[in-house]
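Just dropping this structure here.
Take a look at subunit A:
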Amino acid sequence: MTAFWSNLRRGAVAASALTLSAMLPANAETTITAVMHSGLRVLDPVITTAHITRDNAFMVFDTLVALNSDFEVTPQMADFEVSADGLTYTFTLRDGLKWHDGGDVTPADCIASIKRWMQRDGGGQMINDRMASLEATGDKTFVLTLTEPFPYTLEAMAKVSSLALFMMPERIASAPANEAITEFVGSGPFKFVADEFQPGVKVVYEKFDDYVPAPGPRSWFSGAKDVLVDRVEWVTMPDAQTTMNALMNGEIDFMESVPVDLLPLLEGMPGIKTEVLSTLGAVTIGRMNFKHPPFDDPKVRQAAKLAISQENVLTALIGNSEYFQVCGAIFGCGTPYEFTDGSESLTSGGDIEAAKAMLAESSYDGTPIVLMQPTDVVTLTAQPIVAAQALREAGFNVDMQPMDWQTLVTRRASQIPPAEGGWNLFFTNWIVPEVSNPLGNVMLNGRGDQAWFGWPEDPEIEDLLKAFAEAPDLAAQQAITQQIQAHVMENVNYIHLGQYFSPSAWSTKLSGVEPAPFPVFWGISKE
Partner candidate 1 sequence: MAETTQRAAFPIRTSFITEKVGIAPMIAAVVLLLIVLAAIFAPLIAPHDPIYQNPIMRLKPPSAEYPLGTDNYGRDLLSRVIWGARVSLLIGIGVTVMAVVVGLLIGLVSGYIRLADAIIMRVMDGLMAMPSVLLAIAIVSLIGASIWTVMAAITIPEIPRVVRLVRSIVLSAREEPYVEAAISLGTSMPRILWRHLMPNTFAPLTVQATYVCASAILTEAILSFLGAGVSTETPTWGNIMAEARVYFRLKPELIFWPGMALSLCILSINLLGDAARDILDPRMNKREA
Partner candidate 2 sequence: MSLLEIDNLTVAVDRKNGKTVVRDISIHIEPGELVCLVGESGSGKSVSSLATMGLLPKGALKVTAGKILLDGENLLDLSPSELRDRRATRMSMIFQEPMTALNPVHKVGDQITEVLEAHTKLSNADKHAKVMDMLKQVGLPDIERVAGSYPHQLSGGQRQRIMIAMALILEPRLLIADEPTTALDVTTQKQILKLIKDLQREHGTAVLFITHDMGVVAEIADRVYVMNQGDLVEDGPVMEILATPKEDYTRKLLSSVPSLVPRPARASVSKKTALDVSDLNKFYGAGRFLAKGSATHAVQDVSFKVTAGRTLGIVGESGSGKSTVARCIMHLIEPTSGGIRVGGQQISGLSRRGLKPYRKKLQMVFQDPYRSLNPRLTIEESIIEGPVNYGTPKAQAKARAAELLDLVGMPEGSADRYPHMFSGGQRQRIAIARALAMEPELLVADEAVSALDVSVQAQVLNLLAEIQERTHVAILFITHDLRVAAQICDEVAVMQRGQVVEYGPTADVLGAPAHDYTRSLLTAAPGRDWDFPNFRPVAA
C-alpha cells in the first residue's frame, strides 16, 4: 500500500514537471495545422485517383511540368522543348534538384516515374500508344519521341487531376503499377514524416531545406514553391462542426471545405477569413448504367435528364446561391470549352411535362430503378434525394438504396442486373479540372466494357475524341468540344448537374493563402 502511494506521488510530481516543461516555449517552430476534405490512407498517387492522395503527393513530390492559373503548361522540374514537327519532346532538369534522402534527381528517375504513370493514367496511355522512345540523352536531359503528333502530351503531363505525373526515385518508381509503393521519398517542397503518419488521422510534413524553387512567380502549381513554415500537419476531423469549433478555438489554422450552410457562423468572426480558393469549383453529375434496362434506352435517359433541375439539386446541396452556378457546360463554366448546347431543361428548372412525354414514348415499363444513395458523404447525400423526387414526378419508379460511399464504390463496379444487386443510377462530384478537357474526362469514354462505370458503347463520341486529340489549335478544339457537348446532352452519357464552390476558411495568422484548384501550403507563412 505504501509503495502504491509513493508511486502515485512520484507519478504526480513527474506529471507536474511535464506540465511545466510544456509551458516553456520549446522553440520557435511554426506549424500550420490543416483539416483537409478527408483523411489520408492511401499514399501511392499512381495506384489511386483519390484527391487526398494527390494533394499529399503535391506536397511530397514535384512535377516535371506544371499548370498555371491560365491553364498554361510551364516548366517545373524541367525545361522542355518541342520540335517543330511535334514529335520530339526534350526535357532538361533544373540544376541542384535533390531527393529528400539526399540523392540527385536523374533522368533515369524521371523516365521510371513516367513509365509507371503511363501504365495507369488515361492520358499517359494515350502518349504511350504513340511513343517511339523515351530515353536519357545526358546527365540532365531526356527525350520523348512520338510516332505521330499529339498536342495533348504536355497538358497530360501537367494535369493535376487525376493521376498527375509525379517524379520519384527510380528504385521506388520501378515498382509495378498495381502494387502500392511503401517509401515516400520525393523531391517536393515538403518531406513526408513517416514516423508521425497515422493513416486516416494525421500526416506531418517538414520543410525540405534543400528544395530548389523553380523560377518565376507562384501561380497554381507552377513557379516558386517557397516553404515559409517549418511544419505542416494535416489532421482529420470527422465532421464539419467539430472542425469549425476547432478553427474558432484556434486549434487548427486551415479548413479546406466549409459547408456553405455553416458559413454564417464563421463570417464576421475576428481572426478568421473565408474565401473560395478553388475558384473553378466542382461539378456534380449523375451517371446511368448503360448495360441494363431501362437506361440502355436513350429516350429513358433523356426523360431522366429532362426531369431534373440543376437549381433544385444545387440548392439542396449548397443552399446559398452565391456558392453554386447553374451551368449547362459539361466542361465547366469558366473554362476554354464552355458551351451550353442542349442544356436548357437542366438550367431552367427541369421540364417534368416533357420528361413524362418522353418517358411515355420510351420503352420504360415501370421497373424500379435502383438509385444508390451514399449516406456518409455530405457532398453526395442531397443529389439522390432531390433526383428521386424529380424522377418520381416524371413517372419513374425509384428504388433508393442507402449505403455508405465505399459500398457504392464497390457496387458501381458490378455489371450484374440491378435487380440482382447491380445498379441503375448514382451521383458523384468532380473538380472542374478533371472534366474540363475531353481527354481527361473519363465519363466521355465510350468503349463499352473498357469505359468508366456505366459502360456506354458510343463509337460516335470516340470519333469525336480522336478528332479532338489531333486538332491542331484551340479553335479546332473548341469546334469539336462544342460537338461533344451537344452529343453528350443528346445521348445523355451522363447528367451534368451544375457547378458549385466550396469555401475554405483559415486563421488570419496565415498569410499568402492564394486560390488554387486544391490547397497548397507553399507560399504561406504563419505569425
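The rule we apply is simple: a residue touches a chain if its C-beta (ideal position, glycine included) is under 8 Å from a C-beta of that chain, and two chains touch if they have at least 3 such contacts; residues count from 1.
The set was built so that all candidates are chains of the complex that A comes from, given by their letters.
Being a predicted model, the structure only gives us computed values, none of them experimental.
Candidate 1 is the one that touches subunit A in this complex, out of the options 1 or 2. On the subunit A side of its complex with candidate 1, the touching residues are 239-241, 244-245, 259, 261-262, 264-265, 311-312, 315-316, 319, 373, 375-376, 378, 381-382, 385-386, 388-389, 400-404, 406-407.
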